[in-house]
Each structure stands twice: as C-alpha cells, then as structure tokens.
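What you see is the complex with one protein chain gone and the rest in place.
Chains here go by letter, A and B, matching the order in which they are written, and residues are numbered from 1 within each.
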Amino acid sequence: MLGAGIIKGMAETARNFLGSYVSAERLTTVQYPEERSPQIENARQFPFLVFDGDDPMKGLRCVACQICEKECPPKCIYIVKSKDKRVDYKGQAQFYPATFDIDLSVCMSCQICVEVCPFESIKMDTAYELSTADRFGGLLVNKHQLAKSNEHYRKFHPTDAAASDGALAVEVAKAQAKAKADVEAKAKAAADAKAKTAAAQSTPAPATA
Amino acid sequence: MTLSFAIIAALIIAAATAAMTLRNLVHSALAVAIAFAGLASAYLQLGAQFVGLTQILVYVGAVAILIVFAVLLTRGGEAPEKSVFSASWFWGAAIATSVFALLACAINHSFASKRALPPQPSATVEQIGQDLMTKFVLPLEVIGLLLTAALIGAVIIAMRDESPKSKIEDGGSKMDKTSGPSSILHPPSSSGGHQ
Partner (left out) sequence: MPDLDQIFVNLKHWLLGQLEGILSASWLELVSILLSLVPILIVFPTLFAIMTIMERKGLGRIQNRYGPNRVGPFGFLQPAADGIKALIKEDLVPRAADKVVHLLAPVILVVTAFTVYAVLPIGRNMVVLDLDAGLLFFFAVGAASDLAVFMAGWAIRNKYALLGAMRAVAQMVSYEIPLILSSVAVVMITGTLSLPEIVMAQSTHFGFLPDWFVFTPWGFAGFLLFMIAANAEANRSPFDLPEGESEIIAGYFIEYSGFKFALFFLAEYLSLFAICGLGITLFLGGWNAPFAGLEFIPSWAWFFLKLITLMCLFIWTRGTLPRLRQDQLMNLAWKFMIPMVLINLVAAALWHFTGPGFMRWLTSGALLIVAHLFLGNPQFERKDIGKRTYRFAE
C-alpha cells in the first residue's frame, strides 16, 4: 500500500531520535576542543628530528647527509651542513646540521624523508594542531623546534621506536665489533711487525758470526 | 471619484504603460502582473471580495506565471535592439485618440448612462454560488468543457514529442541485434520499442 514504507521509515527515525537520549553508544560525536579522538599508532603528520639523551643539540642523530633534502618531493627541507664535526652515537666524528628547516605549509606528509634516512634521525610526529596566525613564516620550523627526544618517539610510536632502536643497536654492535676487530688487527699487525723486526734483527747475526 | 480609486487607477495605468514601453520582456510581464494586482484592488475597493481575491489567485498566481514562462521558453529573454516605439507613432496615436473619442461620445449619450444606478447586488460567496448553480449553470458547464478541451489539447501537444524518441530506441535495438553472429538465430524483435 502506498505509504507503508514511509510509516516504517518514520518509525525507524523515531527510534533513532528517542534512542539517542537513552543509549550512549548512538551519539558517536567527539566534542572536539574538549575531547580528541585518539590517533592510531601509525598516524603521521609532519616530520621531527630525534635526539638521544638530554641535550637536544648534542644528541641530535642527524648528520646532515642531505639525502632527505634531495628526496623530498616538494622540496620543503633546507639543510646547511656545519663546518666542524662532533662525535655521534657510534663514536665516529660526523657533521651535524647548522640549519635544518622544514616548511610545514609545503610538507605533504609522504614520509619519504623517513624512509631514506640511513641514520634513523628523522621520524613522523603526530601533532596536528599547528595553526598559526602568521601566514608567511609561521609554519617554517627550524631544528630547535623540530628536535624531540627519543622518549617522546617511544611514547607515540612504540613499535617504530623499538624498531629504530633495534636498528641503531645493531649498528652500534657492528661498529663495536668492527672497532674490536680493528683493535685486534692493529694488535696483530703490531705483533707481526715486532716479530718481523725481531726476525730481521735475529737473522743477520748468524751471518756475521 | 474617491482618493483610493484615483490611486488605484493611477497604479493600473502606470503599470500598463510600463508594460507597453519597457524594453525587457520579462520586466513588462512583471508590470502586467502589477496591473492585474491593481485591478484586483479595484474590485476589492468596490466591495467584491470574491472576484477581487479570485483575480489575484488566477491572474497574478497563474496567468502572470504563464506569461513569464511563455516569454522565457521562446526567445524573448533578450532586450530588443530597436526602440519599442515604432516610426509611425503619430498616426497610431491619432487613430487611437479618434476611436476613444467616438466610444466616449457613444457611451456618454447612451441610454445606460442616463438611468439611475441599480442597487448594489449582494456579492457574497454564497450568492455567487447560488447564481452559478441556478441561473448560470449552462455557462459554467460550457466553461468546464472548454477548459477540458484545452487540457486535453495541451496533453496531446506534449505527447507528440515522444515519437522521435521511440525511433531512436528502435534504431538502437536494431544495431544491437544485427551486429553479432547470433543475429541469424534471433531475428531483431521489437523488444526495444514500446509501441
């Protein structure tokens, strides 16, 4: 009969209306400035630089290799290498970035800079409430604003942080093994040289006697 | 000749003049609607409620819209390039004035204008209804027939536009049926065209 479907539909919406006052799971609205819906673990917004330890500038993992600057599709990263070197986590002397600027208004959150970084030093952050009233320079962040600690990284992306810590630990272990092998080789070479000089010294003696 | 009648008459004449002289056809259609509304207020001023309100309902509410649709659906939307006054306006005005003078003389000297005014008839809706059903029932039915004929004519004119469409449907189904090897087994049937 014409109109039966309409009546069924109106009963359904009446149930929606009355049910929204009674049961809490009907209204799924998140009241935004007071509450925020939680982000999933793999959420990514804009990059940040990881530092180990307490001092951001001393512990910055970035060595200014400029790979991310070259790989960035919209070219939003600007790096100026420093003139001097400092020691990194592996014990080697590396450059560090004197200037590391990212223009967040250009960044498209593609994560390519994270994927190509060999030093696990640039990762994606989850902060999104970055609005500013300054249209021209407000979203240009420098390395002081970008540096966030490893603890922060562990808090927001625990699996990724664990993976990068693992990769770094592997690197450290490799470097240490290499260093040990170097020391052993050096010791062996020194021992060989000493043996060779000792042999060189001892062999002419029977010739002259 | 009260003040209200003078105002209403001035409004109607102004609207009608505007309807004649405005360049844009839709503007003149709207001026005609204002003239209709003025006429309705003239009826209301004379105390004929039913006629005045029906004038608004039918003329402003339907006829004006019909005129506007007709203007739009034909190519009348553009402003005309030449002036709305024709080149021979003098002779036109002279003829119109002479006809008006003739008619005015005839009416003024006629029998009807010398008689005393008859008493104002009661024009309540009930009275009109009674008259329509008893004294004027034949004109009412004839008007009904006329309107029915107009409606059927409109439907027929609108329906006639459907025949080119069914030709396209037939052509489409023919192309579809004969383009495959199965056309030998299945001769093109008339399932595409609803005749």
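FYI, a contact is a pair of C-beta atoms (placed from the backbone, for glycine too) under 8 Å apart; a residue touches a chain by one contact, two chains touch by 3 or more.
What you are looking at is a predicted structure, and each value in this text was computed from that prediction instead of being measured.
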{"item": "Residue of A:L27, A:I40, A:A133 or A:A200 touching the missing chain in the full complex", "value": "A:L27"}
{"item": "Residues of chain B (touch criterion as defined above) contacting the omitted chain", "value": "24, 26-27, 30, 33, 37, 49-50, 53-54, 56-57, 60-62, 64-65, 68-69, 72, 124-126, 172-173, 175-176, 191-192, 194"}
{"item": "Footprint left on chain A by the chain that the document does not show", "value": "1-3, 6, 9-10, 12-14, 16-17, 20-21, 26-29, 31"}
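In this section, only the chains that are shown with their structure count from here on.
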{"item": "Centre-of-Cα separation between chain B and chain A, whole angstrom", "value": "78"}
